[in-house]
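The block that comes next holds chain A.
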Amino acid sequence: MFKSIVLLLPILLPLIGGLVVFRMRDAKARRIAVSACVLCTLVSAVGVSFLPDLSLRIWDLGGSIAIYLRLDAMGRFFLCLVSGIWTLVAFFAYEYMQHEGREERFFGFYTMTLGILMGLGLAGNLLTLYMFYEMMTLITVPLVIHNGSREAVAAGFKYLGYSTFGAGLALIGFFFLNRYCSTTEFSAGGTLDFSLAAGNENLLFAVWLLMMIGFGCKAGMMPLQSWLPTAHPVAPAPASAVLSGIITKAGVLAIIRVTFYLFGADFLRGSWAQTTLLCLALATVFAGSMLAYKEKVFKKRLAYSTVSQVSYVLFGLFLLNSVGFTGALLQVVFHALVKNLLFLAAGAVIYKTGKTDVRELVGIGKQMPIVIWCFAFGALSLIGIPPTAGFVSKWYLAQGGIADYGILGIVGAAILLVSALLTAGYLLPVVTRGFFPGRDFDYANLEKKEPSGYMTVPLVILAALAVLLGIFPGGLIEWISGISAVLF
Partner candidate 1 sequence: MEHLLINHYETAAVILFGIGFLNLLLQNNLVKKVIGVGIMDSSVYLFLASQGYIEGRLAPILVGEVANAADYINPIPAGLVLTGIVVSVSVTAFSLALIQRLYQKYKTVNFDEIVQLARQKGDE
Partner candidate 2 sequence: MPFVYNFPFFSIFICMISGIVTPLLKNGRWAYRLSLFASGAGVLLSGVLLGRIGPANESFSFMMGHFPAPWGNELSVGPLEAVLATAVCLVMMMALLGGSRDIFEDVLPEKQKLYFIMMDEILAALLALTYTNDIFTAYVFIEISTIAACAIVMAKDASATLVATMRYLIMSLLGSGLVLIGIVLLYCITGHLLFPSLQQWVLELVATGQYTIPLTVVVGLIVLGLGIKSAMFPFHLWLPPAHGSATTASSSVLSGLVVKGYIILMIRLFYKVFTIEVIRELRVTNMIFLFGLAGMIIGSIGAMKEGHIKRMLAYSSVAQLGYVFMGIGLGTDIGIMAACFQILVHACTKPMLFSCASALSAGRHHNKKLHALRGAAYENKLAGIGFTVGALSMIGIPLFAGFAAKVFFASATMAQPVKMWMTLLTLALSTVLNALYYIPAVTVLWSRPAEGETGEKQPVHPAFAVSTVVFIAAVFFLGICYEPVVTLIQNGLALL
Partner candidate 3 sequence: MPVWMLCLPVLFPILAGAVMLARPIEDRKKRQIYVAGAVIVNAVLALTVLIWTPDGVLTLLRFSDTMQIALQIDGAGRVFGILVSLLWPLTTFYSFEYMKHEGRENKFFGFFTMTFGVIEGVAFADNFLTLYLFYELLTLATLPLVMHSMDGRARYAGKKYLIYSLSGAAFAFIAMIFLLTYGSTLDFTFGGVLDPSRASGHETLLQTVFVLGFFGFGVKAAIFPFHGWLPDASVAPTPVSALLHAVAVVKAGVFAVIRLTYYGFGCDFLRGSWAQTVVMTAAVVTIVYGSAMALRTPHLKRRLAYSTVSNLSYILFSVTLMTPAGLVGGLSHMVFHAVIKITLFFCAGAIIYKTHREYVYQLDDFGRAMPVTMAAFTIASLGLMGIPPLAGFVSKWGIATAAVETGMPLAYAGVAALIVSALLTALYLMAVVLRAYFPAKGFDPASVKEVEDPNRLMTVPLLVLSAASVLLGLCASPLIAVFEQIAAGLL
């Protein structure tokens, strides 16, 4: 028991650190503080995830509800992923945020958000999950409306509204689960009390559908996706990077928890709800890519791409088989890496050139080669061209689809393919025109605009990871199959 206090460490560190950071006006000191916080969290998170399974009952709210932390395979996975990427982005932000102002506020919330995410990963029952989920919403709104412009505030409210509504739907499900589950503590394979559930299957399926749509809101799944293209572009680049790289994954985590740790895959498999959700996911995949393809504003395009890519994950999850699950988690990792990479690259471009429209980016590759090279790798990986990372995950997803679900699976695979093409269609032009501006581009007044190491290093690291994990996915796959083993 006493040992399990350590679970609080990765949560409280950044929370307290964030509060401290609010008061730090001096840039240098702040950077040190933030780095300290984030790194410590990273260390503690990784450290924690080497511990055996632990659980910590923090507070009993009476009735059947309590605030309860638990460390399990899924949690470890999430902890490492989040804390790792968070650190990199933090470094990027140091430089980027200089031109946004009110930095102490940004970093304060940024750091605290990390703590909340840790808590999300460690949440041991639905109440705790819901609690951290709501907190995450509230605490990330400031990141969205950071620059305080009218549209930023509007976007912030849209984000708030959608997320709260999603959470609300999830809460409805919570009430029902509390009645039909033996317990709302997560346990692999589900806790549904079949004696109660018998006869109420359809009710429960409906509830599941609701919860999926609710949590799916954060993951940008239709029909609640439209906050994402509004909120991401207005936020500062680092914020939008983590928003679409990580926060969307928080939704995914919640979905996994509910689907595999409360309902249980076996109960849901083959239900009409599953079919509905698969269709929704696929629709989102396709629509997202289409919209991204038509979108001209750089960050908005990336946001749409997020909509599409995260729904790959959801598709994989809703397949409810281990292959799909593996593919989904791989996609989680890769998309987290790549999308951060892309957003940061976009951020770098905006930071240096102030160009936000894709059509203006002619010859950008000549000005900031490193950035655009990284961008190129990210793009390739996102499209899923072997040997980059994206390929592996998509491969699994397609397999999972075709394996169990005849027509639907094949259609799914097809759609994945199409959307991959579209992805190529909306990402590659940036690269190509960036490097090959064409004849009428005057090389005369071309000056290097390469950003400083604060920005480039994280980009490079991310790009490297994207590629390397594609080439050597073995370890990762093992880990994931370790997770999925207990679920199926």
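The set was built so that all candidates are chains of the complex that A comes from, given by their letters.
Criterion: a contact is a pair of C-beta atoms (placed from the backbone, for glycine too) under 8 Å apart; a residue touches a chain by one contact, two chains touch by 3 or more; residues count from 1.
Owing to the predicted nature of the structure, the values given are computational and were not obtained by experimental measurement.
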| item | value |
| --- | --- |
| For chain A, as assembled in this complex, the candidate in touch from 1, 2 or 3 | 3 |
| Chain A to candidate 3 touching residues, read off their complex | 59-63, 65, 67, 127, 130-131, 134-135, 138, 141-142, 145, 147-150, 153, 156-157, 160-161, 164-165, 168-169, 171-172, 175-176, 178-179 |
